[in-house]
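Note that one protein chain of the assembly has been removed; the remaining protein chains are unaltered in position.
Now for chain A:
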Amino acid sequence: MTTIPRSYVRALTRIRCSIFQTTFNPSSQRTGAKYLRAPLRGPAMVQYYPKPEAFSVTKLNKIYPGWNLVDIDEVVRLNDVESKKKRGKGAPKKAKTPAESRRARKKR
């Protein structure tokens, strides 16, 4: 079996690169080309969530102040909140000072 000198292999690679228009990089140096070559990911990322509705009751009311449309879901929600408050199940009061915050209590 004959061994081919390294310099020959190298020369062959160089010629092959020039023929097939690839980069001749014998030392495998990192050129950062992959960051330029990779497709952009942003456009697909932005489209992940469904778009917000173009027309909602609140939006229409803002555009046309005189209409005063009723958002049924919102009315139901407010009624729920009211009934919960009556039963003493409402949201806790906001802390006025950092000392009375729930987080401060937790750390102890």
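The rule is simple: a contact is a pair of C-beta atoms (placed from the backbone, for glycine too) under 8 Å apart; a residue touches a chain by one contact, two chains touch by 3 or more; residues count from 1.
We adopt the following convention: contacts and distances are computed from a predicted model.
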- prompt: So which of "Cenp-O kinetochore centromere component", "Alpha-1,3-glucosyltransferase", "Ran GTPase" or "Glucocorticoid receptor-like (DNA-binding domain)" is the UniProt name of the chain that got left out?
  reply: "Glucocorticoid receptor-like (DNA-binding domain)"
- request: Looking beyond the chains shown, say which of A:Ile4, A:Val46 or A:Val70 touches the absent one.
  value: A:Val46
Query: Which of A:Leu36, A:Ala54, A:Val70 or A:Ala91 touches the chain that is not shown?
result: A:Leu36
Message: Even though one chain is hidden, which residues of chain A still touch it in the full complex?
response: 29-33, 35-36, 38, 40-43, 45-46, 48-50, 52-53
